[in-house]
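All protein chains but one are shown at their positions in the complex.
Entry: subunit A
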Amino acid sequence: MSKQAQKPVAKVRRFPKAFVWAHAINGISFFALYITALPMYTEFFDWLYPVFGGPANARLLHRIFAVTFVTPTLILLIFSPKFLILWLKELITWKKRDLEFFSSFVKELFGFKFKHIKQTFFNAGEKINSILQMFCAILVICSGFTMWFPQFFPRALVQWGYFFHNVGFALGIAVIVGHIYLSVIHKNSRPGYSGVITGEVPARWAKDHYTEWYEEEVKKGNFPDLDDPKHKKGA
């Protein structure tokens, strides 16, 4: 954050602990799954087989991470159903501001001047990311069952399973690359990265990026009102 910002920087809670855990398990599992199957996707990575202790071992690891990949949904469902519902509600709510977001986002992505469009808890880009990832996860998990247990499914379903598995992870990784770039490298959204690890983000950043959500929380008395002159002078 900039020099003028008050110290200590006021922080607000953005994600519940359950989501922080669910997100981390999901991310780690996804990459473990991607890497353990990579030599099956591209022969260029065949050298990974010996790293995993042979193809049979790679298959075993892939199945272990397949199980951990399914747990985040359960974690949210059990420990923070409220957040899950908020999230899903956001995903099905689309207004004009969501569409306006994208033209502004492209400018921001490439480092040009842009204006923030008021967003709710998730911005339109995050919503697209969520929808695509959920779609991919469903594809990959369902087709994973037919591939793991072909003896319980009709042959045609097993055969289409390979196709859907491929579509699911290929689309997933293409989107994830952008997701990670924005959080780890792109400077304007970087506070989101520590946010998804600690669950907390700088208040000022939250207000700028998720104005509607922030203002609502201020009304509820959960977050400090940053425009309040009292607050501006510093604590």
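Following the convention adopted for this analysis, a contact is a pair of C-beta atoms (placed from the backbone, for glycine too) under 8 Å apart; a residue touches a chain by one contact, two chains touch by 3 or more; residues count from 1.
Criterion: contacts and distances are computed from a predicted model.
One chain of the assembly is not displayed; among "4Fe-4S dicluster domain-containing protein", "Biotin-requiring enzyme", "Tryptophan synthase alpha chain" or "Phosphate ABC transporter ATP-binding protein", its UniProt protein name is "4Fe-4S dicluster domain-containing protein". Set against the missing chain, the residues A:51, A:74, A:131 or A:170 yield one that touches it, A:170. Listed for subunit A, the residues touching the missing chain in the whole complex are 1-2, 4-5, 39-43, 46, 49, 54-57, 59, 108-114, 116, 150, 155-156, 158-160, 162-163, 166-167, 169-171, 173-175, 177-178, 181, 185-188, 191, 202, 204-205, 208-209.
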